[in-house]
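Got a structure for you, questions after.
Heads up, one of the protein chains got dropped from this complex, but the rest are sitting where they should.
Then we have subunit A:
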Amino acid sequence: MSTANQSWAKRNRMTITPLLFLLPGILFFVAYVVFPIFQSFNISLYEWDGLGEATYIGAGNYQELLTDRNFEISLWNNVKWLVLYLLAIPAGLLIALLLNQTVPGIRLYKSLFFFPFVISQVVVGLVFSWFYLPRVGLLNALLTSLGLESINVLGDPTLATYGIIAAGLWPQTAYCMILYLTGLNAVDPEQVEAGRLDGAKGVKMLWYVILPQLRPATFIAFVVTIIGALRSFDLISIMTNGGPFGSTRVLSFYMFEKALSEYGFRMGYGSAIAVVLFFIMLFFIAYFLWSMYRDEREARR
């Protein structure tokens, strides 16, 4: 019996070994990531305070979303985040081009330009909320010294979201910069020379010769920026806590507020908001996976 077992194991070892190696990772990932996604779908169909009995209400939560003014504001703010956050990509490219030289000390410059990305978003949020302070902040000190009127960025419902996005762009631009700097390292010098001989320079060279070669960097910059924009939570929580008058909420923040804060424990309603956010993200995830799948097919050995 044991020899039969052994030979079965031996015969199938090329299937069994990878499964054994995958098992712990998959178990963890399914329990904490994959399964909860479906649970959230389910919870979004209930009215539930997280403790007592859950009541099935079908699409009730989603119907409520349709008429929820705060949901609308959050969704609209998410759009602003998505669009404006993409500015990090050209800004990162610009700084990368500026720093792609070999002068003494340039390595240190590159690291110092990059390091806002390493700081936690909580601290970035604090740093910028002090920067914006009406009386004490550096921004207003600069404005008044230029003879301009001081502004209360985070206290003004029309400005606050833009102020937070600007804070978010700071580390995100640094991230895109480093992606492009590594990309520029790999640019083929012969193609650049050939371009020069053909009379291409400046913007033309950038557009026709350099950018096509930077496509992998642009792709990753795009992926991380979209995800970063839709995940924005820390900055909002630290800088305005959704205010003033709820004007800076985004879906991820509004969901948290509904499900877990003093506004009440509405797990079902919160989950419904999360499901909407998930579907927005799914649109992008599908595109990312499709591009990766294409590359994978090409790289098959």
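Keep in mind that, in the parts below, a contact is a pair of C-beta atoms (placed from the backbone, for glycine too) under 8 Å apart; a residue touches a chain by one contact, two chains touch by 3 or more; residues count from 1.
FYI, contacts and distances are computed from a predicted model.
Trainee: Have a look at "Carbon starvation protein A", "sn-glycerol-3-phosphate transport system permease protein UgpE", "ATP synthase subunit a" or "Stage V sporulation protein AD" and point out the UniProt protein name belonging to the hidden chain.
Mentor: "sn-glycerol-3-phosphate transport system permease protein UgpE"
Trainee: Using the touch definition up top, pick the residue from A:P24, A:G147 or A:G199 that touches the left-out chain.
Mentor: A:P24
Trainee: Under the stated touch rule, tell me which residues of subunit A contact the chain that is not displayed.
Mentor: The list for subunit A reads 13-15, 17-19, 21-22, 24-26, 28-29, 31-37, 39-40, 43, 50, 97-98, 100-103, 109, 111-113, 115-116, 118-123, 126-128, 130-131, 136, 138, 141, 170, 175, 178-179, 182-184, 186-187, 189, 192, 201, 205-206, 209-210, 216-217, 220, 227, 230-231, 233-234, 237-238, 251-252, 255-256, 259-260, 267, 270-271, 273-275, 277-278, 281, 284-285, 288-289, 292-293, 296, 301.
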